[in-house]
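As you look at this complex, bear in mind that one protein chain is not there, while each of the others sits in place.
Letters A and B mark the chains as written, and numbering starts fresh at 1 in each.
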Amino acid sequence: MDEFIIATLRYGTPLVYVTLAGVLAQRAGIWNLGLEGLMIVGCCASVLGLVQTGSLLFGLGLAVVLCVLGSILLWFVVEKLRANPIIAGLGLTGLGLGGTDLAVQAIYGSQASVTAPEGLPRLGAIFGPAVGPYGVLSILVVLMPFVVIGLWILLRRTRFGLQLAAAGEHPFAARSVGVSPSRMRLVALSLGGVLCALGGAELALGSLQIFAYGMTAGRGFMGFSAVIFGGGHPIGSSFAALFFSVVGAIGIRAQLMFGDRVPHDLLLALPYVATVAGVWISGRLRGGARAAAVSGELRDY
Amino acid sequence: MMLKGRLITVGRAIAFVLLALILCGIVFQLAGYSAKEMFQSIADGAFLNPGAWKNSLRWALPLFITACGVAISFRCGFFNVGAQGQFYLGAIGATFVVDFMAGWPAFVVIPLAFLAGILGGAIWALWPALLRVRSGTDEVITTLMGNFIAGLVLIYVCSGILKDPSGTGQVMASRPVSPAFRISTNSGLSPTIIGIVIVVGVAMWLLVNRTAFGVLSSLAGRNPIMVVWQGAKLSRLGIAGFVLGGALAGLAGTIEVLGPNGRLVSGFLPAHGFTAILIALVASLSITGTAIVSLFFGGLAAASLYLPVLAGLPSAAIDIINAAIALFITARTVPGLARLAARRRASGST
Partner (left out) sequence: MAPSGAPALECRDVSVSYGPVAALSGVSLRLAPGLIHAVCGQNGAGKTTFARVASGLVRPNRGALFISGQEVATGNVARARAAGVELVHQSFALPPSFTVAEAMEFGAEKGTPIYSRRGLEARWKQHLENLGVRVRLRDRIRDLAVEQQQGVEIARALVAEASVLILDEPTAVLSPTGVEMLFDRLRNLKAGGVTILLILHKIREVLGVADTVTVLRGGKLVEGPLPAGDTTPQRLAHAIVGSAAEQALSGADEAALTGAEGRDLGASVEPVASVPATPAGPVALEIAGASTRADPEGPALADIDLAVGRSEIVGVAGVEGNGQRTLVRMLANLADLQSGRIALAGTDVTRGALAARRGAGLRIIPFERNTEGLSLASSLWENWSARQLLFGPLLKLISPAAWRRDCDLSLKQWDVRYATTTQPAGSLSGGNAQKLILAREVDADASLIIAAQPTRGLDVGATAFVWKSLRAARERGCGVLLISSDLDELFDISDRLIVMLSGRIVAEFRPPYSLSAVGAAMTGAR
């Protein structure tokens, strides 16, 4: 059971961080499909920063800076150039995947992956053996619930949260009380960039200590789906993300238990199937959250 | 009026592609490459080297077919971003037929393979379409997830049922398609393929520009509410466009397997679907435009193979160019332009 929970948390923590980034963007009125790209940048920058300088903090700082810059780029394109957020988000994702590939090739030549000498601080190293098998989890796993609750307070219990929601739901209302929806979106996307950097760092340095091309494997998109499944609520969406991780962990367990008797590759597809199911269920419950619809008329860009 | 509108559309597309290329140049310089050398090599690989255009055309033809499908489903207002998965499923369907009917005559097997490929792609578009129409499930998510699932299914069949036993295990692939069933050599240019592309292109052009379906789906894509108030069955228009898009992607998959590729390889052409979406968008969803833009992106696809092999440069450069174009291509305004015009008018009036 412990192993199962550890597997879920390992899979789920990065996912929760990007999901929260998606929640911020969604409440400000942008469906952020660039999460995948920001997350891979977070993975890559934290590992390369660590490897190149030997400083974990530098790696994390680099990841945060690059992810925030990426978010600002998306904000500029969507808000100032009025590009379609879905296509621009996919473009940002492609830029993240291609850019990290290019960076690795530029530094290490045609190498498939980069291994980091150390990872994020582990619970075992901080709290000693008292935490038992959970000592292998990183500090960001413990931080995760606090970030979730902090974001819930920010979004649901402060005036800033109300103004952010107004900017997303009824921009004219926001403007009428002197709040600039555009600026709110910049703030939301930038904060989301920080969360994506943390999610990426946790994925790359939390347990594996490695960067590999395309290692996010759709987690950004799953985070995006968790936002829809959770109705844009920070806590609901985090639980949706954890649900996807439970399904992922079940797949991993099944592989360990049954070995070659179950098709390994199809088990890997389980989280994706769960994501489709989640979005489908929320469609049935709420009449469909339509990312594509809010983006307006694509034909007439 | 019509001509002027089109010229503006074309000019804007070119302007934003150029903007994207400038951004890429900056990225290349930052990464420690010479942007000039990079672009020179890309141009060589795509168009300038002797015979390069043949290679570009080889990539452009399947891309054009998939891009037509993307254009049609986007015209209907459905964000089918699952061309990659539909392309894979088409390729898988076709491979199954040629693999299991190895002993049959080619005139039976080839049409059946095409049918299976088209069906495979169509089915992979049908379920997101049904989910969208029946319960409002966002098709962006379902088709994206469909891409990941299709990628895993591809690995599964390549390492299982269809696995080539003689393969080294490094790259998993199916048994090669029997030469009798191939519709082209590895060059990818044969009368059959060119013929298919022309037929598809003309048919899709007629569908979009010369039928009630074309007019109504375009209205529905721009304003579904208005079409509902006219009494149209939006779900039927949508499913038709969606499934047609999937069928065309499946057709392109079939062409790749029976044509230049010659076998199913796990993870092959991972950028095909995304590139097709870009082509459709750069062409602002016009079929004629798609044909022209496909040549450009076919060139980039050719260059992405040329770069690492002959120029010693990373092929990720092409991914970055594609992504940067995607980032900018749907932009509608240039900031400051409107304000500048207003200011000029105001100062002129005072």
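Basically, a contact is a pair of C-beta atoms (placed from the backbone, for glycine too) under 8 Å apart; a residue touches a chain by one contact, two chains touch by 3 or more.
Here the structure is a predicted model, which is why all the values come from computation and not from measurement.
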Which residue, A:Leu57, A:Ile153, A:Val262 or A:Leu285, contacts the hidden chain when the whole complex is considered? A:Ile153
For the chain left off this view, which of B:Val10, B:Ala43, B:Leu112 or B:Leu216 is in contact with it? B:Leu216
Hidden partner sits against chain A at residues 153, 157-159, 162-163, 165-166, 169-170, 172-173, 175-178, 297, 299-300
In the full complex, which bits of chain B touch the chain not displayed? Write them out. 1-2, 5, 206-207, 209-213, 215-216, 218-219, 222-223, 225-233, 342, 345-346, 350
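Please note the rule applied: only the chains that are shown with their structure count from here on.
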Counting in whole Å, what is the centre-to-centre distance of chain A and chain B, each centre being its mean C-alpha position? 27
Interface residues, chain B side, partner chain A - complex: 27-28, 31-33, 74-75, 77-79, 81, 131, 135-142, 144-146, 148-149, 152-153, 155-156, 159-160, 218, 221-223, 274, 277, 281, 284-285, 308, 314, 316-317, 319-320, 322-335
Please give the residue numbers of chain A that touch chain B in the complex, ascending. 33, 73-74, 77, 80-84, 86-88, 90-95, 97-99, 101-103, 105-106, 110, 217-218, 221, 224-225, 228, 263, 265-266, 268-269, 272-273, 275-276, 279-280, 283-284, 287-292, 297-301
